[in-house]
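Only a single protein chain was left out; the remaining protein chains are all shown in position.
And now, chain A:
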């Protein structure tokens, strides 16, 4: 296996982009990444696209070829492959792109993620399609309510509070102020989160990531090729995907995200480092409780103590284990299929030293991208 480096990143603004089409947002992310990598374009050999539900969001399937075309690659006739894994689609697309380069099959590959969600009425119902339709959704369970049950159980067992969760949202909003691509570049207060309406008790509107429009693109190259294009390659030391029982009810412990635990352990082993060597994290905060459970399942907090990390400020930009300097899904935005790529792009910017006022000084970074309630997890380790 060859070493693989990120040589270029790009992303559209995330948000409710009423005035821009699916194609428009893909073009802006793709152009930015190709310029960032200093490529002509015709050196690209393959493309992988994370997209959760073009079929339902846009009634447009066959997304991979469409995106390749509007990224300006129709004339070079490259293969383009769409990857779907709920809101982990982007992470899995990146993993597939990584394998294509690491294996020696391709030298330069694009990993993209894109979603356009504001063209339809009920994005929430489409998001719910990542849970078990027959045995969870049939009973009225929603993605939010399943995470809400995890939150309720954590509060009952370990004494975490709605205020602890609110602080995660407040932190992510504070970080997003310094991210020019973020959907919500404004601070919010704990009181504002606590007084926002319930979505599924105890989770509220401001505990929940928005469902956003957006696209993100990363260009990968083998190490020797990467050196020709950039002096600041960011290496993907490992990227591991894992799965678990699909429905929450079949997991022995509802707070145990085994897909995340297994993927983290393998990713660290493959990267030949320890968790304490990781200086910056992007974690999947589809809801505030998701981020808190990831602290515990990744291992930066002990089981049942995720909220202590929040109370002690360790996950803030200046803390010992900063999480979501980009603003996370909550404040940077959650363009579903784009999210896994967007998270990796943030870590690449951080490790290159290009993160502006949200810069963390770190040698290694980790991304955790989760599908549904944890039936899919992708964990990756990056190094400068």
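Operating definition for what follows: a contact is a pair of C-beta atoms (placed from the backbone, for glycine too) under 8 Å apart; a residue touches a chain by one contact, two chains touch by 3 or more; residues count from 1.
In this text, contacts and distances are computed from a predicted model.
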item: Complex member absent from the view - protein name from UniProt, among "NADH dehydrogenase (Ubiquinone)", "Putative nucleic-acid-binding protein containing a Zn-ribbon", "ABC transporter permease" or "Probable glycine cleavage system H protein"; value: "Putative nucleic-acid-binding protein containing a Zn-ribbon"
item: Identified contact with the non-displayed chain, of A:7, A:52 or A:144; value: A:144
item: Contacting the left-out chain in the complete assembly, out of A:168, A:182 or A:254; value: A:254
item: Contact residue for the chain not shown (choose from A:201, A:224, A:274 or A:363); value: A:201
item: Touch residues of chain A, complete complex, unshown partner; value: 122, 124-125, 128, 133-142, 144-146, 148-150, 152-153, 156, 197-203, 245, 247-250, 254
